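What follows is part of the complex, with its chains left where they were.
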Amino acid sequence: MKVFQNKVEVILDALPYIRKFQGAVAVVKYGGSAMIDPELKREVARDVALLHYIGMKPVVVHGGGKEINNWLARLGKKAEFAPNGLRVTDKDTMEIAEMVLGRIGKEIVELLQHHGEAKSVSLSGKDAGLLQAEKMRSEYDLGYVGEVTAVNTDIISNLLEDGYIPVISSVALGADGQTYNVNADTAACKIAKELEAAKLYLMTDVDGILDKNKKLIHRINRKEAEVLIEQGIISGGMIPKIKSALEVLSIGVQSVHIINGTLEHSLLLETLTSAGVGTMATWD
Amino acid sequence: MKVFQNKVEVILDALPYIRKFQGAVAVVKYGGSAMIDPELKREVARDVALLHYIGMKPVVVHGGGKEINNWLARLGKKAEFAPNGLRVTDKDTMEIAEMVLGRIGKEIVELLQHHGEAKSVSLSGKDAGLLQAEKMRSEYDLGYVGEVTAVNTDIISNLLEDGYIPVISSVALGADGQTYNVNADTAACKIAKELEAAKLYLMTDVDGILDKNKKLIHRINRKEAEVLIEQGIISGGMIPKIKSALEVLSIGVQSVHIINGTLEHSLLLETLTSAGVGTMATWD
Amino acid sequence: MKVFQNKVEVILDALPYIRKFQGAVAVVKYGGSAMIDPELKREVARDVALLHYIGMKPVVVHGGGKEINNWLARLGKKAEFAPNGLRVTDKDTMEIAEMVLGRIGKEIVELLQHHGEAKSVSLSGKDAGLLQAEKMRSEYDLGYVGEVTAVNTDIISNLLEDGYIPVISSVALGADGQTYNVNADTAACKIAKELEAAKLYLMTDVDGILDKNKKLIHRINRKEAEVLIEQGIISGGMIPKIKSALEVLSIGVQSVHIINGTLEHSLLLETLTSAGVGTMATWD
């Protein structure tokens, strides 16, 4: 009887979420180690496919991570850096990056489609005018690094309505006709905002936001997060992530989730259990 | 990590069923001890409400059980029996039974509505021409005991479409304008058949069909059940239940489930776990 | 030729009303002697079925009248009265009342369905959250006598849209989970108001409102009625009926009709002839 009771409890815990998120758009920024380890790749794809399967509408946004570097190395491209230490993306590098990002998108599609019913389509921000960019304003000329200036999510909405899982790479088209590389976190945030997605997941290599005792914070609101930043408890690379998340929240997205891509099924557990496994940030 | 993994497993086990039964009509014959014990009453109602909540379309069919006897006693009606030992239902008894069954229906409605979103409506088979009956053919005159001759489930379909949980009591109208009491198991079967319900649950006080070693059979098909009846392994009151179930299966209902109403959450566990807790009978 | 001319005149007189009330919701408070005399019962049911037949959408609201008393007597329940002379409804009485009201509803359904096409469904105010009540505030504790606090007519609208004649008994559910008996006139008024019914018929045992010369007033507006009440010309039990009617009118119901249930076809004549046979109260 005990085992039944446990099952019932887990199910009773999950049911309200399954119900609540029927038809909810969920943007998943896919990144970190989960893009490298083959087993993790499969796990993440499986979780995304399951979210789709139970009636949510996931949208995957991805960058290129280390794979772009691999190809640049193979092509003998020498990395060029601005005086401030940031990498310069010349036209040739941009072209290579675009190709690599395209291939990564197709690979994610393959993995998603591997799980039966889900049909998936990978696009770049150049398709259907999805992401528009302009050259990033910076002290030094960083070449074809862009900032997203406009988002037109019609194509995503159309694909979601037709039952597909859209997979978007962080490439955008400039008004100058040039192709720009944009930050994938920012792109994911802007897309989530424009779609009025119910949820935005930012996949990282850490469990979420930790408090001063290094314990995971399961739920945080805007003000609490701002205090933690001021106190220096949130620091480093987490700061821009949290800031983007808070900005998105202030518009319409109900929750942003910082999850650990290296933790198996973190996406599913964060979505379907009341405790969750990462940090959920909400407006209040 | 272990606890996460267990949760994930239960969820992954339940998801396909939740998905599969989206919009599926499920007829629940409510009866036995679960109609008497106040705690069990609430549990069953909660499970039915949960099935509704996750997107299924439950229909409850009930008889009156012991409560009719209580009122007859209170009114000083002396039970009359035919020579074959069957109770005779005279007109006055029928009128009392109809009133009691009506009140039981309203009580089920109350319990179902207690769980938030679910809206429920209780009817008798006389409403909207739902159940038509004729006097049961029998050696002795049993009075107003009827056999269902026709089922018009339009009102159930309409209520389901409008999002209500219909609760039906086992009273039918005769072509002769008389009111008849009909067997609730039979009524549930006929309604399930007519609705082409995906599932029919027959709630009993036992765990399901047992094999010759008294172990629960989780899954059985038509032929296997017939063999067990021939061999006398299925016996007693279970025989007519199984026979009705098999007949329903032969028409269109995908599965009939014999479940134990005294086992907490048996309805939910039978529906959302791969192992199940009762006996699921299918065509092949 | 003369006979033709008469027929044409009656038809020409009726046509505009038939046309005008296509699809109009009409709440009929069924009560008085018409609930006791078997012939009158059939006549009223026939008229309601005819209103349905020509395209109106009738809703019947009923109380239990003398039949509740009969059953209480049979069960040996002794009537208990508060010091102010009002009857006290204890829990047991309420349960009996609910059962009797349920059975009366089914009988009305039978009579309505007796006329071919009409399909009817009887509900209590507990179904689908239709009527919510709280204990009536009173000097003395009257037990389970309630006042309607909220009306949710979704189920009525759904049934009307699906082509059924809803029949509603004056039982409501309290926020305290208790069942309350509510006044059927008030319930009918509140339902008519919520449904924005075009018409509300209050069936009584008198022809309508009489003027100071005891002649029937065919048409009266709000101000005229108020004057008659002030002058004492409307008096006794008619006062609360008229007051309820006026309150309903002030919201959206176009006309309230006081009709004599003992006058054959009063419902039909009041609806389809320009003169009418009762009193029609309108806003101006």
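The letters A, B and C name the chains in turn, as written, and every chain counts its residues from 1.
Just so we're on the same page, a residue touches a chain if its C-beta (ideal position, glycine included) is under 8 Å from a C-beta of that chain, and two chains touch if they have at least 3 such contacts.
All figures in this text were calculated on a predicted structure; none of them were measured in a lab.
Identical protein chains form the entire complex, numbering 6 copies in the structure file, with 3 of these shown.
As a convention for this text, only the chains that are shown with their structure count from here on.
Farthest chain from chain A, judged by C-alpha centroids: C. A straight line joining the Cα centres of chain A and chain B is 48 Å long. Averaging Cα coordinates per chain places chain A and chain C 61 Å apart. In chain B, no residue reaches two or more other chains under the touch definition. The residues of chain B lying in touch with chain C in their complex are 74-75, 95, 98-100, 102-103, 106, 109-110, 113-114, 119-124, 126-129, 154-155, 158-159, 162, 164, 171, 173, 177, 179.
Interface residues of chain B facing chain A in the complex, by the touch rule stated above, are 4-8, 10-15, 18-19, 22, 50, 53-55, 263-265, 268-269, 272-273, 277.
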